[in-house]
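Structure first, then comments.
Only one protein chain is missing; all other protein chains are in place.
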């Protein structure tokens, strides 16, 4: 018997609490697999957000810290400065990272902090009941944009990867999606790359992952994958927005 | 007798408290002149930062609000939403705007808030005694980088104009300097432009002004102008980074 | 293929992405109250692992008899 | 040209930018303890206003007799 | 009067609208999110602005701006979010800007949980921010009272040019009760705010909103002016409710949701022949001392019950000043004491008297 | 022992270094900036890390991360900055992370000014953040004591796994006094922290730092564990100093800089034949009640003097519980009461006794 | 008269709305009412429950800690809350998804109705909870069934008004099944 696919030991055995079809689970698995494949699980410290992934400390099979809402990059900075030879990552939603935690992520990038951020963009605040996020699309209905997001009152979707790519200390910035097997495979490659950048001490790395929230989008899970593909990707194009300087020079 | 140059009524008669040769004074004058020339002084509400310009409410001859450190864009948002037909501006230093106030400025831009921000980048925290700012140059000595700023520990200078220009709601983003009469004239033109963008309801506008801090740079004022020219401008190139969509289309 | 029935939330993502359309939800409920996914015709599975890649709850283990790969390859 | 002596902080920015080099700091102190700027040869002033543009303390008013402009233009 | 079933969180919102509040700046957090949801729908209907801020820090500073511009304005949050607002609240108090802040308290410290709690009492009444300021603090205990006190909150905020905090908890926010809702009459005549920064046009003089006074003597003068306001509040604004207090020998003291439980406990104790009564502070600051003074003649003990480990009990002890024993019963972390628990504890106290 | 002249702000830094603290995260603010300036120079010398955060909010959360990683770590700020840290402080307490927070208090509320003040007492000792937590709070009153108490602060933080706040004020931070500075002996043997999140390598089990307990009963259990710690602090950590207390009939109570002024006032009162004495709490939480109990037999009145409008006086009143009158004299907004003022006020109190 | 009803089940079974329906009907009938949800961690698909107090006197404590009636829509809810019901209280549960084998005692009355099956028969599983509500109304007579039906119009949002008939049907089915069982005599466990 050959095992083509099995549960990674990077995850604990605890079942996820996420809603049916929520792709947070896929992203968890990818990160855990990468940590195992790079053989760094035992020297990794992860930092959880406040958001649906608030219980991530129950799932990642490594030391974990629960941070205050939006402050994971600051917490990770504290850890990394004390333990520069450990692998430190944050896992954050778009409310956590792109709203309340804007200053912390911008400055972790500006400092070239040698941490990796997994940024889950699902265009909504999941945990608190589907309010508008900075990444909510124009026209999208949420509990706080009941008539659809209008730029006039509620502003425009924030493109985090593009914004952070302008920052010198950010060594690697990319956007992926987990809406299809192909994209999942690519997402894993990119997440691995981000951790490799950290291991090579090249600076800050961030992967923005487009993810679904079937519950708050008011769709069934397969519909949500389609919505991601059709509505989100055009606004949030996939790709690498910044690669380490060396690689750029060789390119 | 013809008056070629006289003190604008946009300023009160109160003498500035700034250090000798500090170009905060020039920037104050430019803003005040623009408000008068656009004939909006009486309907303007300005928001002061915490920083050397903390007493700006004593100088601008219009209604003024003193905001908490870094929060001027949030305060200005509150004002503008209540009084959408008034002209609202913030005046902020690089500690105020680019450090503690990062989230507030990014999101004022993302919302396309119809306010104008005058962002004074002097590469240092002036008021509190010359500590490193996010905009401090690599190698620059400050009271908290006594051996010169090293990217390894203290990160890289943050290019605010470039970063904000990636944001959709930011209608006008430009960088100017006040180190020479020519640049001062250009700075005024750009500041005027920024307020015109607000008056035309096109969205958020920001002018980054490279300014001197002779006191904390440890130079006399003419030397400081030269340092600005020779050291700062290469890192912070002048120019317009974002112009309103319509103008872009016509270009 | 092995499904960890009790972890499955019946989201149907595996069902949707299976190129062979050999996955479906079973009619009975697991103890969480969901209809768990199941395979209808294991013999047609190519081992592409799409289902496992997309399963948000890491429910699926994909196993394969040695030598099976070649046998299936010409099927599709 | 009029200098508001008591506002001047002797920073010398006006002195530095004057293309005619006709500005200097006066040897005496104002009540703030600064040597205020002054003009040495008003007749050579072209009214370019560089000094006023650069003065951070808005110390300088530049005035001009009507018709003076033409007279000066050819000087420089 | 039409009665409708309404959620506490919605009543905060509707009460605000009826008080003439047209501006809400806030950031979502459980268990108060129905409040922003409600206002996101309702404010545009009445020409108001609902704005979701990027954080609680931004929200409270937007409130500062809107208040400076002369508006009736509010924010709301729950415990961790209110902690983030402390600097801003201190600024509002220092600049004497009126506004209303709702805290629907949840379990702490830290991330804690989203269950109901009253463990932010100290923060609310002693000043969680820096400096010698105070918030006027109201504590409703039913949905109807939420609606009513929101109106009072805005009036008091304007009257004193001071931020007013309305303290609720997860239960108050989440529960539904019938409320009397007179047909909505539209715009109110609100007091003028000649100090507001609205542009100098038509006024001539400049208005400045500020809390910076670099000379200690000037800043002290501001603080003394604030203190004079607080003293005026202490004279004029203390509010409370009592229940069977006249002949009470065992006096329960509780606020908010906890007062509902305590009232039921008093009923049961009375059934069992124990002369219990209740003081329910409605203003937490200023703390109502009068009912205590009224109770001293007969009271043999006070029993403070709270959803925390003992906070308001300090104000009770400061009021009682050793005149008779003050007992405390509290649960925390989101656990709500049951009527039975309170009754049992009260009986223990009673037996030992 | 070599004596050197040292600034209070530098003593905070040097004291930390000698206590084995190697990590500082902070944001500049007057009147404490010499502390970060000092550490920016000094920490690299001893292999430590000085990091200027983008804000106080970030700073306290970096402290959270570094403490989670097992380090001795500190931050410092002044009043408005400390207000911004309240959420983070509540998280540190909830997750039981040891660290030291210095507040060099200045005039408030709001932006206030940069003159010395003590108006953040409530915030420090009652919990400015949300939830039922407490900070152990130390109040030095000389530069030498700053140096000494910083060592104690780190030890207590580790002993209790609780944040410790050291309260100074603008004068303490800015003034220079001679201190005894033994030659620096280098690395300390620090207690192991097996709970720290340092990676599972060599440990096998996972460590988790967390303050979220979604079940109320679990969160209550955490709170009760915290309370047990606080009770232990109350038993073991109360610290104070008295001056001429034994025969004192008029007992002055003051902390920090104000205690220096009060001590001089006691001297003058004694010269004038008034039996004055002084209680100087060194721990503000836990509040030292023992010296009060010792004083009751002779004391005819207490006089609390503070650089605020009356905050510690509440703890004094809670301790005295009506046994004898408690008077208060305070200045605020950065005004420091002079010895003469305190003496005059004390004489008024004395005459009315 | 004081009824403290606890409704419990899976999220998605309409527990909270059913509680609101009772509260709305009670209010319309002139009773004092209160409704309190338990709002757990915002995990979807978890359990949901709410308490409804119905009384002819002002309600001091709106919290339902010892219910006089439990309406349990699934097994975990029945297991968890049945022991909390007041002595002499009433327990009605969805026998399509739960069974009770244990001991209860203290005079509590226990009634199982195959609510899910009945709802499927009606044509909409989501009305199952109202089978239990109908039974409760029939057994306690605390509010006329008509009032409850009228309350549907208030509680259901307009775009759900096409479901009113199915909901009414569920209420009726529950009521008649319960009355039939009463005829048979409800188990005293």
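For reference, chains read A, B, C, D, E, F and G in written order, and residue numbers begin at 1 within each chain.
Rule of thumb we're sticking to: contacts are C-beta pairs under 8 Å (C-beta built on N, C-alpha and C of every residue); 3 or more make two chains touch, one makes a residue touch a chain.
Quick caveat, the model's predicted, so the values are computed rather than measured.
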item	value
Contacting the left-out chain in the complete assembly, out of F:71, F:299 or F:336	F:336
Residue among B:11, B:83 or B:127 touching the omitted chain	B:127
Candidates F:77, F:119, F:174 or F:319 - the one touching the absent chain	F:174
Hidden partner chain, touching residue among F:19, F:261 or F:275	F:261
Contacts of subunit F with the absent chain, listed as residue ranges	3, 5, 30-31, 113-114, 170-171, 174-178, 260-261, 263-264, 267, 336, 338-340
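The working rule: only the chains that are shown with their structure count from here on.
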item	value
Steps in the shortest chain-to-chain touch route ending at subunit C and beginning at subunit A	1
Far-end chain from subunit A, centres as C-alpha averages	D
Chain of greatest Cα-centre distance to subunit C	D
Distance between the centres, which are taken as Cα means, of subunit F and subunit D, whole angstrom	55
Junction residues of subunit A - those touching two or more other chains	19-20, 54, 66, 68, 99-100, 102-103, 106-107, 127-129, 134, 154
Numbers and ranges of subunit G residues touching at least 2 other chains	41-42, 45
